[in-house]
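Missing here: one protein chain of the complex. Every other protein chain is in place.
We just call them A and B in the order they show up, numbering each chain from 1.
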Amino acid sequence: MSANAAGLSGVDTANRQRRRIAPPVIRGLLWAAIGFLVFNTLVSQVIDRQPYDPFVTRVSATVGWAAAVIGWLLGVGAWEVIVRPFFGHPVEWDIPNDWRRYFMFSTDHKVVGLQYIFTTTGSFLLAGLAAMMMRMELMNAKLWVFTNPGAYLTTVGIHGTVMMFSVGTVALVGGFANYFIPLMMGSNSSAYPRMSGLSHWLLPAGIATVFLSPLLGQWTTGWRAYAPLSGQDPSGIVFYYLGVFAMTTSSLLVAINLTATIIFNRAPGLTWNRLPMFGWGILAVSLLTIIWVPEIQMTFIISLLNLIVPFSLFEQTGSPLTYMESFWLFGHPEVYIIVVPAFALWQEIIPVMGQKTLFARQWGVLGLVFVMLFSGLVWAHHMFTNMRNSEMLPFSFFTEMISIPTGFSYLVVLGTLWGARLKFSTPTLFVLMSMFNFLIGGITGVLLADPVINLQTHDTFFVLSHFHYTVIGSMVFTWLAAAYYWLPKLSGRMYNETLGKLGAIWVFIAFNSAFGQMFFVGLRGMNRWVAVYPQYLQNMNFSISMFAFLLGLGFLFNFVHITWMWNKGKPVGQNPWNGKTLEWFGTPKPGIATFSPLPHVETGFYDYSENTPPTPSPPKRM
Amino acid sequence: MIDILLFAFFWLIATLLGEWGVHAMEARGLYYSAATSQALDGEKAVAFILTMLVPVIAFVVVMLIYTAIRFRSRKSLQFRDNKVFIGIWVLFSIALNILFFVHPSASALEQMFNNEEARLNRHDLIVNVTARQWEWIFSYPQYGIQTAEDSNGNSTLYLPVNQNVRFVLRSYDPYHTYDPNGAVIHDFWIPAFGLKQDIIPGETRLEYVHTNKITSYDVDPMVRVQCAEVCGPGHPFMEAPVHVVSSSDFMKWVQAQRKLEAS
């Protein structure tokens, strides 16, 4: 696909006379609607009629949804790109060289990366809007925005689910890694381009499913869907399971694709010793995803069956704790799926901004890999309030120990910072802020790892603030750092430094003011998942809400700034930061091969010392 | 060298300020309100960890600010390794974590387990706590009280001060026993008591506290039973006031409750 620009102008003129194809997204929606109607009707009216004959039942919604997603994927282009070629037909899928390419099936890793970036940003804003609604409700101790507590809890669940599975897990991996990992590996394509194209289109399907879950009914469990509550909730939870299944499958496919890309598509000379830090980070995350995502998918499928068949697997007559255990077995590695790419990006951005040799690189790699290995040993610290006493100490031990490899990321960055003539740009600022925020998240994490303290702070706003510090504070801040850092590469244009810094300071102050106070409101007795709460907490909540709105506006400001500069910013050369990793030496344009010929790597990417030529030498072209 | 000294100076200042802040918070009460010895233990653990971590926080924060400002005017100093620094960092982070694991994690937990030893709990006040969607039901088997309620019919919990209390926690619906699978996970939390315990359907859980202060919901809203684990739309309403009273007041209340139940 990458070379389709070659004869483009000729194609364009000839195209004018031919019949246009239907917009693939619209065709996907149509096929999805048809799929849902046909299979839903078949199940609810023919195969599995239920008393009083409802048109949509839990079972029919599940089957209908599966048909709808298949219809959607085929409609956006999988029919031409995957199914028909499988049966021996030639591929008939032309991609126009304009904005249309982002709204159809594409096998170009740059297009897929940008699709992921757009989808993630969109879902971040929508789920952020849900958060704003929650904060609005909490400004008052009584119900006033929502008409009932279930609607509030449904909003909480949608916010958490979308932020977790479509932003946290995806933003740096599906988005930036899909775009930049092949570039950093010196490759023109990811390893499995067609699978990669398919994986993106699962994401909007999953997001839409979760957002439309209230059509089936409320669900009050929050994003963790704890059984047995999930088994007795109204039906909206069905769309939670299904939406999450689509989103996690998307992440899984990305992880498989990127792992294979890092292993098999490295340019000549790009040995494991020279692998960029972001490459190590993404490799670690992808392995985590490949190990743990199938586990949670199975758990959710079992829960879904438990609900729609129904069984009593996790109810009183079954084993309620089994669900929680299976959930957190995935749930904690998930946290590292979110932050490990952020750690890696700190180590990627700071040496470039300081023009300084990366300090103790091997410890940085060790840190990333050991965080990945340890992450499967700490999960039960989410269950100190309900597990057996004998299990507390081992999990407390590993939870405290995981701060050691995490600390290596700090060791590397601080060592690199020492003596560096730091370019104080917006990405730098965001990285430093992100490191501060994760420090707070980590310190409170040490407190939470202590069982006795955990028994008081668990399920309060203290924990809520702790994990928002790790997710927003470090991942989202690093996400913005990456967006500013790579904007020249994505668009060929530079952002406005003043506005960028203003945006960084804005979100930093708003974030710390809002979530910093949440630690204290949690200690004062504010528990989670409540739309109404005792009156004495209202003042603190009101103040938190104000800063939360400021934070929401701050994010909006940054996105508007980035979008604006993407189109109208000052054009820059191809390597404005003097970076040494390979992405700075290609000219990535969607639809065109980046490297021709492939680069040949002869040194590592992080050496800025005197004996190497002062200007970074571009990797020698063969 | 001057950089190291200057940095050390700022680090020291930041550490002292931080320790002063932690100390001030400790004096005010890290948990805001602590009405059991368990809550005091928790506060002590928080204070210890924070006191030990303040230098670490100060190191990182001062380093982030110092390096961002200090070296801007010079050429980058190139080095890729510093065995002493790395060695100290690695050994220190391991040592600190092992210290935290030994104390306060393991030591405080040992104390908590000790509280639960049967031989130490022969004279406990037993309170049977039943969580159903969406209310708390408290009964006192030693005193023959079936459901402790105020005059409005809202559940209420009375405890004598300076007494070991054993909460026996169960989640089921005593009014709809035909529905064995209706129960969900709740969490028994009294914010001022400094600990919480999930209540799992089909299991009996115990929680031990030692009350050490006369207080009540009327003077301190943290002295309340609050469900802390989401349990459906009624979750926020699963709240009950708690009164920790002197033993003579407690006996008066017991008499009044018995009369109320008999009527």
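Here, a contact is a pair of C-beta atoms (placed from the backbone, for glycine too) under 8 Å apart; a residue touches a chain by one contact, two chains touch by 3 or more.
One rule holds for everything that comes next: contacts and distances are computed from a predicted model.
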item: Listed names "Polar amino acid transport system permease protein", "ABC transporter ATP-binding protein", "Blue (type 1) copper domain-containing protein" or "Aldehyde dehydrogenase", with the criterion being the UniProt name of the chain not displayed; value: "Blue (type 1) copper domain-containing protein"
item: Listed residues A:35, A:75 or A:214, member touching the removed chain; value: A:214
item: Of B:76, B:105, B:133 or B:257, the residue in touch with the unshown chain; value: B:133
item: Missing-partner contacts on subunit A, residue numbers; value: 1-4, 6-7, 10-11, 14-26, 29, 51-52, 54, 90-96, 98, 100, 103-104, 107, 141-142, 147-151, 189, 193, 208, 211-212, 214-215, 217-218, 231-235, 310, 532, 534
item: Interface with the undisplayed chain - residues on subunit B; value: 132-135, 152-154, 176, 178-179, 181-182, 224, 232-234, 236-237, 239, 241
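We take it that only the chains that are shown with their structure count from here on.
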item: Distance between the centres, which are taken as Cα means, of subunit B and subunit A, whole angstrom; value: 32
item: Of subunit A, residues touching subunit B in the complex; value: 148-150, 153, 218, 220-222, 226, 228-229, 231-233, 312, 315-317, 320-321, 354-361, 363, 385-386, 389, 392-393, 396-397, 400-401, 403-404, 407, 410-411, 414-415, 417-422, 424, 428, 432, 435-436, 439, 443, 446-447, 449-453, 455-456, 458-460, 523-525, 527-536, 607-610
item: Residues of subunit B touching subunit A in the complex; value: 3, 30-32, 38-39, 41-42, 45-46, 49-50, 53, 56-57, 60-61, 63-64, 67-68, 71-82, 85-86, 89-90, 93-94, 97, 100-101, 104-106, 108-109, 112-113, 116, 172, 180-185, 187, 189, 191-192, 194-198, 200-203, 205, 221-222, 224, 226-237, 239
